[in-house]
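Apart from one protein chain that is not included, each protein chain of the complex appears where it belongs.
Right after this comes chain A.
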Amino acid sequence: MDAIILQILNGLDKGSAYALIALGLTLIFGTLGVVNFAHGALFMIGAFCAVTLNKILNLSFETLDPTRTDFLGNPLKVKTPYVESWFGPDVGAAIIDWSVPLAILFSIPVMIAIGFIMERGLIKHFYRRPHADQILVTFGLAIVLQELIKHYFGANQIATPAPDAFRGSFDFGAMLGLDPNVIIYPYWRLVYFAFAAVIIGGVFAFLQFTTFGMVVRAGMADRETVGLLGINIDRRFTIMFGIAAAVAGMAGVMYAPINSPNYHMGMDFLVLSFVVVVVGGMGSLPGAVLAGFLLGVLESFASMNAIKSLIPGIDQIIIYVAAIIILLMRPRGLMGRKGVMED
């Protein structure tokens, strides 16, 4: 029982990352009709926003400490971050400690700008081209972006810890009156789940309850008619691209403390996110979210020792097996609409 509760928590946590990326992918596909393989790279760039802000806050001046020596026997250069000298050691250290949450604010304008440049500069030229062309150009873009990041940040992972307040784990077992220290879950992963829920809710509310969202939904359903009504749908779609980029970016920022970021992390998520989108149904936002959580939970259960000993290797293929079964039974995915990608 404990094991099942823990794997459900794991699944929801994994699922929230899949759902956030798949949500952005579906937004772009649904509005612009573009299959964006560079979406994983946006997630990765988001995580590097956290790394960059951490580096900026850690910008330091050096003083020589003659009492200590470095590895070559020269006097040790002691680094003091500027923020610590400006705001005092305690406040400065607290600002650096909270760099990941602060990076959310930093990442929003950066990601919207990157999304805007990507859409206006490259992707808009491929609207009327076949999906295969779009996939090739966005995949190429993803490789360029990740090589750029590798050039500036190196290939190794960069530790980007969560604030001290969120280190450690929450004891569900003790809360429910069960044995303590058995059902525990890291605070930051709970924060991630809550954050994903807020973002997903926010995007749905924006599309459902604002005039802008209504027009976008109308455009997703029938672009031509909306255009004939004299509404500049292209401009709104560009803004949606920016929003999708910001969602991916924020998902990346919050993910940085869970897995130290490296340049390749976007690709690790990209393929799975596409499976999530297809299983959820191309162009369906609720489908993407539902499939994200469903596949996350399935993947976690498949990693359980009891199941792995029954079917070895199932943890590596479960997502694809599930995708095949679902697509055989519901060829348009869980919540796919008729006519999407079928012409």
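Quick note on the criterion: a contact is a pair of C-beta atoms (placed from the backbone, for glycine too) under 8 Å apart; a residue touches a chain by one contact, two chains touch by 3 or more; residues count from 1.
Keep in mind that, in the parts below, contacts and distances are computed from a predicted model.
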What protein name does the UniProt record of the undisplayed chain give, "4Fe-4S ferredoxin", "N-acetyltransferase domain-containing protein", "ABC transporter substrate-binding protein" or "Cytochrome bc1 complex Rieske iron-sulfur subunit"? "ABC transporter substrate-binding protein"
Can you say which of A:K124, A:K308 or A:R337 touches the chain missing from this structure? A:K308
Those residues of chain A which, in the complete complex, touch the missing chain: 2-3, 6-7, 9-11, 13-14, 68, 70-72, 76, 150, 154-159, 161, 167-169, 181-186, 188-189, 258-260, 262, 264-265, 268, 299-300, 303-305, 308, 315-316
